[in-house]
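Take a look at this one; I'll ask things after.
Every protein chain except one is present and positioned as in the full complex.
Here is subunit A:
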């Protein structure tokens, strides 16, 4: 399933027309002008709606012999008649700028809050080429503390090769974005520093440019992945890597980092065995020479199937082992590719159905012979202190059956229509 869009992007927010008088924003200019006519330019004497404050003023003085002194329903400092507003026209430059700033500030704040509250990556992440809107950056010392903690934990568990130990060390100084993948994805660390090193300035600046550092998409893509799949074993990675591209095919151009990306998960997989050397920590995220698992995932697949694939991977117990594992995965991948193909075919077949579905309706009340009132009258609280009318008379309508038939027919007509 595609990622749910959580909200409008800042661009969209910025582009929304808004009312000078009350700072409300609207879907489009037409609605704004309607709003202004109804709320601010309406004559309180006769209800006539004028187009502008000037128009209202003239109307008031000519028709009602009254002087318009202030705009109704306006913010205290905006009630003046000195500016001529129509829709977005006439809004003074400084007010416009202030509004934009406020929108941006609100947006960032909401973003930060949501991230803090949900731990989700910033909106638009996973949308590939889009760099983080405002990645939540951990403070350096906090980073290090957690790192230490994490390492201690690792050491305690007695897992983790030397290479992994090294990884965090080098990554420590740079700030990886979403904190939520820090604990699990030590491997990503290895990549992150190099990848994100050039990024930070960009992360701070406001994020229009999407083309930018290839690293950025990588990070973002990574976080949802970790988030989604980290509870399972390391095994999910081969699948995980292709996941974001699959979900977001339009992003293909952002792929340069993919090789490194695809590779990075791989080493994680053989955590316990050291058979496959993990990439050197801190190395430039050049594509490692490892098998290109992402290729398997490349076909555009819907997320559900992807997940199925992942599940398939995760389940087999004998997965910790290098070569066998690779073979096994290949086998699985082949089968899942088959699944994908058939799934895609199914999808294609389903499409018209979906369209049909959009016409589907849900009725609030549906009965052939009992009207809502009659149904309501049968409620105990409306019971009348006289003998209830015998059931059979209520239902005893001969022709009903025929009607039921007709209605069913009409339903079945809808169904095979796809």
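Going forward, a contact is a pair of C-beta atoms (placed from the backbone, for glycine too) under 8 Å apart; a residue touches a chain by one contact, two chains touch by 3 or more; residues count from 1.
We adopt the following convention: contacts and distances are computed from a predicted model.
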Taking the list "DNA replication complex GINS protein PSF2", "Cytochrome b-c1 complex subunit 7", "Mitotic checkpoint protein BUB3.2" or "ER membrane protein complex subunit 1", the UniProt entry for the undisplayed chain gives the protein name "Mitotic checkpoint protein BUB3.2"
Suppose we count only contacts with the excluded chain; which residues of subunit A make the list? 38, 42, 44, 47, 357-369, 371-377, 379, 381-382, 384-386, 389, 393-394, 397-400, 402-403, 406-407, 410
